[in-house]
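All protein chains of the complex are present and in place, except for one that has been dropped.
For reference, chains read A, B and C in written order, and residue numbers begin at 1 within each chain.
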Amino acid sequence: MRVLASGLAVFFAGAVLTLAAADDDQTGRAMEQIQKYRQMLQDGNPADLLEMRGEQLWVTPRGPSRATLEQCDFGLGTGKLEGADAQLPRYFADTDQVQDVESRLVTCMMRLQGLTREEATASWYLPDSDLAALVTFIAAKSKGMPIRVPTAHRKEARMHAIGRELFFRRSGPLDFACATCHSQDGRRIRLQELPNFLDRKDAQASMVTWPAYRVSEGTVWTLEHRVTDCFRQMRWPQPEYLSDAIVALEVYLRKQADGAIMDAPGIKR
Amino acid sequence: MYPGRRKFVKQTGGLIGLLLAAGFVRTEEWNRIAFEGKQLDDVIRGLGGNGAQESAEVVILAPEIAENGAVVPMQIISKLNKTESIAIVVEKNPNPLAANFSIPDGTLPDIQTRVKMAQTCSVYALVRAGGKFFYSAKEIKITQGGCGG
Amino acid sequence: MTNPMKIRAKADGAVVEVKVLMSHRMETGLRKSDAGDVIPAHYIQLVTATYGDRTVLSAQWGPAVSANPFLDFKFKGGEKGGIIKVTWTDNHGESRTDEAIIN
Partner (left out) sequence: MRLSANAIVFVLVSASSVAAADKAAVSNTEATMRRSFSTAMPDDWKARLKQDEVQALCSQYRNNPPPKITARILASQQRTLRYPPGGKMIGDWREGEKLASIGTGGQLSAIRPEVPGAPRGGNCYACHTLASSEVAAGNLGPSLTGFGKMRGTSPDAVKRTYEQIFNVQAFYPCSMMPRFGHNGWLTPEQIADAVAFLLDPQSPVNK
């Protein structure tokens, strides 16, 4: 009886393995074609168009103060953009806050150009928004530089710890957390590969290419936009733009990618 | 539907006139009939042919699976002598003709662009060479990516 | 308002390869906004590329060309330092011309 039972178990296991192998074959072939698809998109990233517009916006006097953004300090000194995005988010003494590139940009639009917070952020999520254009331009200025998110300041370390906690925080009607989809190797939603953010290499490959042109959206998404939409897909409510929950997650995710060479703007599904 | 040609001219006559004078724009008119065709045959007729012959000399380089139907990259190469134009026709789009490229002397019959595909279907590359139409077809699968919502 | 194209033109022996990115929504007229209204069709219909007074490519497009269109073509007889001009005109009658130096 026992022999028979284990024999059956082996039989079932064998059946499962065969099925799994067939599935892998088919999936492997599909993934190969998708790689080819992505390859064909690499040359000619429409994000470059938004980057060009961001560059123009950077030097255009705007707002009640008719000022440009050229005096904005992203942490490496007034007006210094080269490599700045690779070291964000970071703590800024003048706002006593840990800020990401978008939050800092809005600070400058308010302080230098005299815009209200509402004016500066009103259309952040719309296709080809001024904010997305500026973020794309600023990110491209870190091309070739390693990600180095500072955590030495007490507030930076705190945001990092909160970001890690948030990454694993399950709630909502689907019991989801970031970790549900992003904490194992080689996983996919349908055919979409999911970076495992607990793995350094995966985190690096993902983080160096935000902001990115999303072909499914026909426009560039910033990292805040990406995270905000993950919340939507988890069936959570929408977090406030520039809120600490998003920035904390960015600190954690980009810290996971420490040392990776920036290659933004990217192009993604 | 699309604004009529007359409206088009009225709005932009001045600009187009200037561009024409500068030699930037040819005097061609957008081929409404071809672009509004619903079948491959309609498109061929709209482009001035009647029927097309399948040809291995027309090559479609494209992935078999596209991660998103909004952007499907493809390269069309014609090895036929006297290639005059290359059109891309997406079988199951509401209006199948996506683009038609005129290839003047001295330009290689080798075009890359990106088109939208509403669903998995055949893509036809339709080439006019020496006054006749030739085509080849390739099926491209459109997958549902991401979280599905 | 129109935004600049990004044009790259590179001579490789006798052949010049031109790569163009155009900034355009390429609305099909079939999509609906979040409020449920149809977004009107808005797309490039005519594209022309010239080298000197020679037309090196002309194209007619429908709304099925992807947003922010990409175009890659090759022609003979172009020289380094020469200028390639690209013009598009859309169904609203808007038009734009940009140029690049062949390198």
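Basically, contacts are C-beta pairs under 8 Å (C-beta built on N, C-alpha and C of every residue); 3 or more make two chains touch, one makes a residue touch a chain.
Given the structure is predicted, the values throughout are model-derived calculations rather than measurements.
**Q** Per the definition of touch given earlier, which of A:M40, A:L105, A:I138 or A:A248 contacts the omitted chain?
**A** A:A248
**Q** Touching the hidden chain in the full complex, which residues of chain A are there? Just list them.
**A** Chain A touches the missing chain through residues 12, 15-16, 19-20, 22-23, 26-27, 30, 125, 158, 161-162, 164-166, 168-177, 179-181, 184, 186-192, 194, 228-229, 232-233, 235-240, 243-246, 248.
**Q** In the complete complex, which positions of chain B touch the hidden chain?
**A** 65, 141, 143-145, 147-149
**Q** In the complete complex, which positions of chain C touch the hidden chain?
**A** Given the touch definition above, chain C has residues 34, 36 touching the missing chain.
The criterion applied here is as follows: only the chains that are shown with their structure count from here on.
**Q** If each chain is a dot and touching chains are joined, what shape do you get: line, ring, star, complete or other?
**A** Chain contacts: complete, every pair touches.
**Q** Averaged over CA atoms, how far is the centre of chain A from the centre of chain C? Could you give it in whole Å?
**A** Their C-alpha centroids are separated by 30 Å.
**Q** Can you check how far apart chain A and chain B are, centre to centre, with Cα atoms defining each centre and the answer in Å?
**A** Going by mean C-alpha positions, chain A sits 35 Å from chain B.
**Q** At which residue positions does chain A touch at least two other chains?
**A** Within chain A, the residues that touch at least two other chains are 215, 218.
**Q** Two or more other chains touching the same residue: where does that happen in chain C?
**A** Counting only residues that touch two or more other chains, chain C contributes 66-67, 70, 72.
**Q** Which of the residues in chain C end up touching chain B in this complex?
**A** Listed in rising order, the residues of chain C that touch chain B are 15, 28-30, 41, 45-46, 48, 50, 53-67, 69-77, 85, 87, 89, 91-95, 97.
**Q** Show which residues of chain A lie in contact with chain B when the two form their complex.
**A** 30, 33-34, 36-38, 40-41, 189-192, 215-216, 218, 233, 269
**Q** Would you mind writing out the residues of chain C in touch with chain A in their complex?
**A** 3-6, 19, 21-23, 25-26, 66-68, 70, 72
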